[in-house]
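Here the complex is missing one protein chain, while the rest keep their positions.
Take a look at chain A:
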Amino acid sequence: MRLQPQSDMASRTVFLLFFVNLFVSWVSAAPLTSERVLAVIEEQSDSAKYSQFLAGLKGRGFDVKLESVKKDTLALFKHGEKVWDHVILFPPKFKGYGPALTPQQLLEFTKLGGNVLILTSPSSIPEQIRELARELDIGLPPKDYIAVDHFNYDTVSNSEKHDVVLANRPAVSPAVHNYFSGKQDDLIAFRGAGHTLGNGPLLVPILTASRTAYAYDSKEDFAYAQDPWAAGTQMQFVSAMQARNNARITLVGSADMFSDEFFDMKVQKPGSTESQKTANKEFCKDVAAWTFGEKGIVKVNAIRHYLSNEPNAPVNPNMYRVKNDVTFEIELSEYDVDRWVPFKVPSGDSLQLEFTMLDPYYRVPLLPASTSPNYTTYTTSFKIPDQHGVFAFRVNYKRPYITYVDEKYSVTVRHFAHDEYTRSWDISGAWVWIAGIAVTITGWIGFCALWLWSAPAAARVGLKKTE
């Protein structure tokens, strides 16, 4: 997606945000046909193997260019700018990808917002990909380790070797937007190697092995798996890293699953009576669509905050007073292949607003208030804390599979002004003091009247005369 370079939303003022939004809306008005995809493949003729997948990409408006690994002029950058928006790496027959596709170059490419889809096959995982995987904290198995599953394999294509593993679509979770769940009874055929993931939050599994799957050395362990490399649900078939700038790198353990052969394959699980068509075509489309930013892109349309109880309160003022009642609104859209649709927070998840000064004083859920054709408005109201200082409204919504939303907008929170406190007559404890003042004044007026107009009492007159 074009908007990814702008999507590094770590520290942005709202002014800049609006500017970017203008830019984004201009970009999304343009067709997606300018999306430049570099597909690196050993021989042009090999591309016939993946023709359906590549044709699908082209059909969705991507400008796919096939290049050979061996081509000298192959480059990701020109004058420091990236020449491609997305890269697909098909597994090479030889040892590596050549000098244009080193791990450093690929990481530089993602730093500029480029997306990378890496397809590997157990027999050829080049050292460059291993190095890249190490950087991303993805563990790749040694050469020729393949994943098998004696419970979920295809009995049609190869009932002896069990190497075509049939995986179900990832389960739908109530807490995350999973763009890969699809139809739950779909079967995805996979022939290749599994990998393991580190603990980082940027890494997300896409297709996970089942409990009974394991990876073994297909060249050594003929008799039995004495020391399998990985097994069970800790092993992943497809996983991805979404960098902080929202660039995506997806690693697929099997290049075959993108091939025409697997797209058209009819498979049958052991014990089942009828064969069914694989869902590889749909699943691989989902994987590519997500990786290349057709899905899971969330943008902030607008942010508004204002005083809750005043109908004509200014929007987005710079200053609030302690204990003001404030309403905060945020409009979120999600990109869905070719248009912006309202973003929905999953039922098990919560979009949260923080009101922070160093630490959050509030972290409250934002709830959907209204939906338009393009966006959902989420809103919440709260009372500003009784602490003055520079606070920030912050929406830090980072979730697996979607681009990161991190909006921060600071406001000053001031004390009560001298004329905003409760008046003294409303405070019952002050009545005694007010009465004291009233008594003093009345006494003073009375004294003045006496001084001016009082005739001496008779006894006093006598006294004065003797002086």
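In the analysis below, a residue touches a chain if its C-beta (ideal position, glycine included) is under 8 Å from a C-beta of that chain, and two chains touch if they have at least 3 such contacts; residues count from 1.
Here is the rule we use: contacts and distances are computed from a predicted model.
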Considering the UniProt annotation of the chain absent from this complex, which name among "10323_t:CDS:1", "DNA-directed RNA polymerase RpoA/D/Rpb3-type domain-containing protein", "Actin-related protein 4" or "Ribophorin II C-terminal domain-containing protein" applies?
"Ribophorin II C-terminal domain-containing protein"
Of the residues A:Ala231, A:Leu251 or A:Met265, which one touches the chain left out of the display?
A:Ala231
Which residue of A:Gly61, A:Gly96, A:Gly139 or A:Pro360 touches the chain not shown here
A:Pro360
Tell me which of A:Asn168, A:Gln236, A:Gln352 or A:Thr377 is the one touching the absent chain.
A:Gln352
On chain A, residues whose C-beta touches the chain left out of the figure
148, 150-151, 159-162, 175, 198-201, 211-212, 214, 216, 221, 223-228, 231-234, 270-271, 273, 323, 349-350, 352, 354-355, 360-365, 382-383, 385-386, 398-400, 427-429, 431-432, 435-436, 439, 441-443, 445-446, 448-460, 464-465
